[in-house]
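Here the complex is missing one protein chain, while the rest keep their positions.
After this line comes chain A, so read on.
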């Protein structure tokens, strides 16, 4: 499959780039960069169950029968807390225990085995304090948001939780809104983003929104308009650094060849994708293509140097928005040049 149109970069000659690429075949390189979570993270206190270092699934492998014994004990403990309601959620409905022990474990096989996500520059997300991760959005279904969350959860040395901002459609759909809230997502609006940043959380936002996720396959890796740039003024008000993030691989999971506007209007969706398999093969069409993903976090853009009234300066907002957008777009092109194939 042909990659999207690539703009060559002047900073290093093509031969050098190719030379650097060849000695690092995907597998070994991945093994090097995919070092597992280093230390048991310090839990954000207040939870009685935080003294348990490992969960049944992500626990370190143990020798002999003691391992599964402990797993059973943990499982029963977990079950006991769940059925008696003895767990805590934050004001946004974020259920850390459920996310860590169940949802992340369910997503991890997709992350590690199916999409084989390679994460770079995770250290650009600060160890503590607020940050706003701004990423490109693609793939017809918001799988990229979930994978981004797993990436930050599993690879960040401080084990930070990424709090994604989701479209209002998510909170209208039964079932999806429930799990979304429990995963710590909240509505993409200035108020919620502001609240989360003030609480010192890492907030993830995909400003392209439906324009990005529902764009045709022919426009893959072309960043769409970044809304009105509201995310910049929110970050500025909170003084949180903006971490640009580029996700490569998500564009090809459901190649959207067409868009049935009639059906979309019928169901009230922003778009109704037609892919080579969906809806022709029924539920089978929901199986994403096993592309190889790369998530690159860029250098944080500090926002705390601006005066308080800067958040209302439209020119500055446009400039910063453009800066973030350009950074993501350039990193996307750079990653695409380095990519050997869509699937490996």
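Convention: contacts are C-beta pairs under 8 Å (C-beta built on N, C-alpha and C of every residue); 3 or more make two chains touch, one makes a residue touch a chain; residues count from 1.
The rule we apply is simple: contacts and distances are computed from a predicted model.
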item: Hidden subunit of the complex - UniProt protein name among "Nitric oxide reductase subunit B", "ABC transporter permease", "Fe-S cluster assembly protein SufB" or "NAD-dependent epimerase/dehydratase family protein"; value: "NAD-dependent epimerase/dehydratase family protein"
item: Residue among A:69, A:123 or A:326 that touches the chain left out of view; value: A:69
item: Option from A:187, A:263, A:311 or A:337 whose C-beta touches the chain left out; value: A:187
item: Residue among A:171, A:210, A:269 or A:306 touching the omitted chain; value: A:171
item: Sole contact to the chain not displayed, among A:124, A:195, A:277 or A:338; value: A:195
item: Those residues of chain A which, in the complete complex, touch the missing chain; value: 65-66, 69, 72-73, 76, 79-80, 82-93, 95, 168, 171-178, 181-182, 186-187, 189, 191-192, 195
